[in-house]
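Heads up: the structure comes next, in C-alpha cells.
A single protein chain has been omitted from the complex, and every remaining protein chain is retained in its original position.
The letters A and B name the chains in turn, as written, and every chain counts its residues from 1.
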Amino acid sequence: MITLVILALVGLFLMIAGLFDISRKAVFGVAMTGMVAALAGNLYMWDKVPMAYFNRMILIDNYDVAFITAVLGVSMFLFLLSENYFGKIQNYLTEHYALYMFSLVGMIAMISFNNLVMLFIGIEILSVSLYILAGSEKNNLSSNEASLKYFLMGAFATGILLMGITLIYGASGSFYLSGIEQYFTSGNELSPIAYIGMFLVLVGMSFKVSVAPFHFWTPDVYDGSPTFVTAFMSTVVKIAGFAAFFKLFYICFSSVIHYWVEVVSVLVILTVTIGAMTAITQKSVKRLLAYSSVSHAGYMLMVVLVGADADNLMFYVVAYSISSIVAFSVLMLVQEAAGNAEITSFEGLAKVNPLLGFAMTVSMLSLAGIPLTAGFMAKVYILTSVFNAGHGIVVLVAILTAMVGIYYYFKVIIAIYFKTATEERKLFTYNSSSLFKIVLFIGIIAIIVLGICPDIIHNLI
Amino acid sequence: MYLLQEIIFVFFTLLTLVSAVYMAITTNVIYAAFSLLLTFIGVAALYIFASAEFIGLTQIMIYIGGILILIVFGVMLTNKVGNQPIRAKSINTVSGLLLSSALFTLLMNSIMEINFSKLPWIKNGLMVSGNTTPIIGVNLMTQYLLPFEIIAVLLLVALLGASLIAGRKDN
Partner (left out) sequence: MMTLIVLFLPFVAALLLSLVKGESVKKIALGFALAELVLALMVLNQYMIDPKALSFTCFWITSLGAHLNIDVSGISMLLVLLTAVLIPLIILSTFKHDYKNPAAFYALILAMSGALIGVFVANDLLLFYVFWEAALIPIYFIAALWGGENRIKVTFKFFLYTVIGSLFMLIGVMYLYLQTNVPHPITFEPHHSFDFDHLVALNLSFQEQCWLFWAFFIAFAIKMPIFPFHTWQPDTYTEAPAAGTMLLSGIMLKMGIFGVLHWLMPIMNEGFYANAKIVITLAIIGVVYASILAIMQKDMKRLIAYSSIAHVGLIAAGLFAVNEQSLQGAVIQMFAHGVNVVGLFFIIDIIESRTGTRDIASLGGIINKAPKLGVLFVIIMLGAVALPLTNGFPGEFLLLNGIFQYNAVLAAVAGLTIILGAVYMLKMYQNVMLGEVNALTEKFTDLTMTEFAVLVPIAAIVIITGIYPQYFLDLTQGDVDHLLKLVNTNIVTIK
C-alpha cells in the first residue's frame, strides 16, 4: 500500500516539478529515488502476516511483494539503461516520467488486488498510460499508428474483460476474490453466466498479455512505439499482467480447472507456435523481439495452465525481463547509430563494440534457452511442471518451437560475430556512459548467475 | 399498469436496438452521431427500468451531455477540413458478422438458461427500494473508497495524455 502511495505522490510531484525549470538529471534522480523508496516500502512487507487495506480491496502477501519487487526492480534496471531515451525527449519530460510512475501505480494495483474492481482500475491506469506512451514520438507516423491501434484494441479488450467481470459478479454476487472462490468451490451447480464470465475474462486478459490468437496488435504496436516503451511493455507490463492473470485464475478458478484447462492449453500451443513461426521471417530485430515476446508469453501462460508454482512464473518473468532489457538497451543504441533496427545493422557489432555485441549475444542465448543462462533454467522449471501436470503435447510443441527459436535468435548472433561491418558502420559511435556499461555488465552477470544458481530467486514465494 | 410497463420497455428496447443498428450501418457520420444519441437515451431508460436511476441519469449527463456533444462538435468542425466530407464505411463485414453472431448465440443461450430468481444478488437488489443514490454515495465513501481514490489517478493520466497528445510537437 505504501508503495502505491509513494509512487502516486512521486508522479504528482514530477508533474508539479514540470512547472519549474529543473535539470534532466534531477528529474531522473527524483524518479529513481521514488522507485527506490517504493521498493523499500514494499520489501518491508516481506514475510509479514498478509495485510489487507481499505475493506480488503488490496491484500498484500509474499506473492504480491515478490512480483511488485520484480516490477520495480526491472523498471529501475530499464531506466538505468535508457538515458538516451530520456535524453531525446524535448517537451514534457516530467510528464513522461509521471506517466511511468502512474503506470507503475496501475501495475501495483493489478498485482495486489483482492477485488476485481481494483484489478480493473489497475489495468485501466496501466493501459491508458501505455496508449499515450506508445504514441509519444509524435513526429513518427508509426508511433501514432501504434498508439491508435493499441488504444482501439485495448479498449475492446477492456470491454470484454469488464463484461466478464460483470458476469462473474452476476453469478457469484461478489467482486472479492474470496467470494468468487467460495462460489466456485461451493459445489453447487454453477450458473451458465459464470462460465461465460470466466471465458470472457480469459479472453480479456489474453488480449492484455498478448496471448495468441489475441496477439495481433502486438507486433505493430511493439514495432511502432519508441523502443524504450516497447521494452517497458514487453517486460515490466508483462510481469504485472501475468501476475494478475495467475492470481485471478489460481485463486478463483482453480477449483473448476477442468472447464478451462483445455482452452488454455490450446492458447498456449497457439501462442508459442505463432510467436516462433512469425519471428522466423522478420528482418528487424525490434519486430523479432516483439514476436519472441509473444512466444515467451506462451511459456508464462503455461504457469496459468498448470495452476500452481508461482515460483516458476516469478523466475521466468525475471529471467525473460533481464534478458529482454539487455537486448533492448543494445538495440536502442544500435538503432540510434544506424538509424534502423534491421538485423544487418548488427553486422560486425562484436568488433566495433565488443561489450554491446557480447551483451546482445548473452541475451539472445538466454532468450533461446541455451544452458548456463537464466532462460534455460526458466524453461526447465516451467516445462517440467507442465510435463508433471500431464500436458505432454504442450511440452513437445514447446520444445519444437524452441528449436525454431534457436534459429532466429542465432541470426542475430551470426550477424554480430561472423559478419563484417560495412566501412560506414565501423565508424559508428555508440554513445554510452560508464554507468550504462556497468549496469549492462551487471545484467550479463545476472543472466549467467541465474542460469547457474537459479535457487537465488526461485524459492522465494 | 403491467401492460403499460411492457409497452414502454419494448419501446425503449427497440429504440436502442434500431438506433444502434442504424449507427453501425450508416455512412454519414452526423447521422451516426445522432442515432448514437438515441441509443444512449434508450440505454438510460433501460437503466431506470432496472431501478438504477442514478446510473441512468449519469448516462444521460455524461454520455449525452458530455461525450456525444463533443463528438458532434468534433465532426462538424472537422467536416470541411480538406473539403472532404467524412464518410464511414464498413469493412470485414462477413467475418465481423460471423464473430458477432457467434457471441450473440453464446450470450443468448446462457441468458436463456439462467434462472434469474435464483441469483442471490437479484434478491438483495429487490429489497432496496426508493432512492439508490445515497446508498451508492455511502458505498463509494466507505467500502469502495480506495477504487474511488485510485480512479483519480486514472483521470489524471487521461488528462495528462490528452494534454500530451494535443501539445506541441517535438522539432
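Here is the rule we use: a residue touches a chain if its C-beta (ideal position, glycine included) is under 8 Å from a C-beta of that chain, and two chains touch if they have at least 3 such contacts.
Every value quoted in this text rests on a predicted model; they were computed, and no experiment measured them.
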Shown chains touched by the missing chain?
A
Of the candidates A:Y195, A:Y222, A:Y291 or A:Y381, the residue in contact with the absent chain is A:Y381
Residue in contact with the excluded chain [from A:V395, A:A421 or A:V439]:
A:V395
Residues belonging to chain A that touch the chain removed from view:
311, 365, 370-372, 376-377, 380-381, 383-384, 387-388, 395-396, 399, 402-403, 406-407, 410, 414, 417-419, 453-455, 458-459
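Convention: only the chains that are shown with their structure count from here on.
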Which of the residues in chain B end up touching chain A in this complex?
106-107, 109-111, 113-115, 118-121, 124, 142-147, 150-151, 153-154, 156-158, 160-161, 163-165, 167-171
Chain A to chain B touching residues, read off their complex:
8, 11-12, 15, 53-55, 57-58, 89-92, 95, 98-99, 102-103, 105-106, 109, 115, 117-118, 121-122, 124-125, 128-129, 131-132, 135-139, 169-171, 173, 191-193, 195-196
